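Entry: chain A
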Amino acid sequence: MLTLLIAIPFLCALAVFLPVSRDFRLKLFFVISLAHALIVASFWSHQPLEEYNGFLVLDSLGLILLSIISFLFLSVSIFMIGYFKHEKRSNRLFTACLLFLLSTMSLVAVSYHFGLLWVAIEATTLFSAPLISFHRNQQSLQATWRYLLICSVGIALALMGTFFLAIAAHDVHTLLLPVLLKGASSLSVNWLKLSIIFFIVGYGCKMGLAPTHSWKPEAYGQATGMVGVLMAGALTQCSFLALLRIAQICNKTGLTEFYSSILIVSGILSLAVPAMFILGEKNIKRAFAYSSIEHMGLLVLGLGLGSVGLFGALFHMINNALAKVIMFLTAGSVAQKYGSTRSDEVTGVIHIYPLTGILLIAAFLAGIGMFPFATFHSELLILNAAIISKHYLLAAIGVICLAFMFIGVGKIVLGVIHGKPKEPLLAKKENIYMNVAIAMAVLLLIGLGLWMPRPLENLLHNAVSLVGAV
Partner candidate 1 sequence: MMTSWVDTSCIITVFLSLIILSNYRVTAMIRVFALQSFVLSLLPFFLHASSLSGRDIFIVLVTMILKAALVPYILFWAIRHVSMRSEIKPIIGFGASIILGALVIAGAFWISLSLTLPGKPASDLILPCSLSTVLLGFMIMVTRTRAVTQVLGYLIMENGIFLFAVSLFDVMPVLIEIGILLDIFVAVFIMAIVVNHINEEFEKNMVSVSRSKMGEAF
Partner candidate 2 sequence: MNIMISILSHWLIALTLAPLFIGIIAKIKAFFAGKKGPSLFQPYYDLQRLFQKNSVYSRTTTWVFRCAPIVNLAAVLVLSLLVPLGPFKAPLQFPGDIFFAAYILGLARFFMIIAALDTGASFEGMGASREAFFSCLSELALFMNFITLALLTHSISLSSMIGADIPMSWKLMGPTLLLVAGSFFIVILTENCRIPIDDPDTHLELTMIHEVMILDHSGIDLGYMLYASALKLFVFAGILLPIIIPIQMANPVIDMLIFLSSMLGLSVVVGMVESTMARYRLNRVKNLLLISFALAFFGFVVKMWRG
C-alpha cells in the first residue's frame, strides 16, 4: 500500500513526458491526486502494514503530514485546471515535477530510516527547483539559483548530521528509528548533540528558519501560486517532520533541554526577522513568504515548548497548510488576472472580481490567525505553552511580532483589494475552478476553527505521545 502511494505518482510523472495533450496531463494529475487522497483517507480508519523490513512505516506523525500533502495536491490540481485555461506555456515539465514531488513527499512522510528520510528530502529539493523558474525570466532564475544554493548547503549539513547520528549509534548499528529509540541509552551523547545541531541548522535551512531564510521571499515571490502553496504548505512541513523525528530520539535520551533551547532561539528569531522586513514590502507573494517564515518559527517554538506547545504545533501544521492554500492560490489568481501582485500596481480587485477579493480577505485573516479560522487556535495554544512554561518574555515578543505581521500583511492586502480599480489583463469573469479550490480550504479551515473532530483530536494526541515530549 505504502509503496503504491509512492510509486504510482512517480511512474505517472514519467508518463507525463509522453506526447499527450495538455488537458490530458491536467486530468491525469487530478485523478492521481484524488486517488492519493482517497488512499490516505483510508489510512485514517485502518493503519497500513510496514514494508521493506521497517523502512517504510506510517505512524500518527506521518499520517498528519500525508493528509496535508494529499489535500494540498488535490486543491492544486483543481486550481491548475482553471489556471492553465489562460496560461500559454507548456505544462509538461511542470506537471511532471509536481507528480515527482507528490511521490517524494509521500516518501518523506513514511520513511522510518534517517538515511532514507534524507534521500527523500534531497529529492524534494531537486524536483521543486524547476518549478520556481516556471516563467523562465531573469528574476525567477536568480531566485531558483539562490534556493538551490542555500538549500543544498542545508542538505549537506543535514547529511553530516545523519553521519554524526550514525556515529552516535555505533553500538546500535542502524539508523532505523524504532531500533534507535530502543537503544537510546547506548547512544553517545557528544556525537548526538553535534548531530542535533547539524540537523536543526540543515533541515532548518530547508524550512526557511532565520537566519537561513533569505531564499524564501525571492523563491515564493517568483514562483506561481500553486508552487508557493506546495512549497510553503508541504515542503517546509516535510523538513519539520525530520525535526520531529530527531525530537523523538532527543526525548528518549534525555537531551530535551538541549534541543529545546536551540529550537526556542530559532523560533523567536524566525518570528522577529519577518516582522522587521514586512513593513516595507509591497508584493503580496513576498509578504506571504514572510508570513511563512513566521509560521515556521511558531512551529519550531511549539516543538521546543513541551507537550502543550507540541500539540499546538502539530495542529498548526495542518492549519498552516490550509492557510497557505488560501493565501498563495488567491495570490496566484490575482497574479494571473493582473500580471503582478504588487500593491502599487494592482488595486480595486474587489470591484472587478468580488469573489476573488473576498477570498483574498479570507487569506489575510487566515494567515494572520483571526478567529474563526483555526490558525487562531493553534497560535493561541503555542503562546499559551510559552506562558505555562514561564517564558513570559517569549510570549510577549511573540505577540508583538504577530502584531507587526498583521499590520504589514494587512496593509498590502487591503491596498490590493480596495481603491480605484485598475484594468486587468484577462476577461472580467471569475474562474470557477480556482475559486472552488480556494473555497474548499476556507471552509475546512473555518470548520476546524469552530469544531475539532474527534478522530483528529485522537490523532494529534497520539502523535504528541509518540514524540514523547514532557
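Going forward, a contact is a pair of C-beta atoms (placed from the backbone, for glycine too) under 8 Å apart; a residue touches a chain by one contact, two chains touch by 3 or more; residues count from 1.
On how the list was made: all candidates are chains of the complex that A comes from, given by their letters.
Predicted, not measured: the structure shown is a model, and the values here were computed from it.
Between chain A and the candidates 1 or 2, touch in this complex occurs only with 1.
Residues 115, 118-119, 122, 125-126, 129-130, 133, 135-145, 148-149, 152-153, 155-156, 159-160, 162-163, 166-167, 169-170, 173-175, 188, 190-191, 194, 217-218, 221-222, 224, 283, 285-286, 332, 335-336, 339-342 of chain A are the ones touching candidate 1 in the complex.
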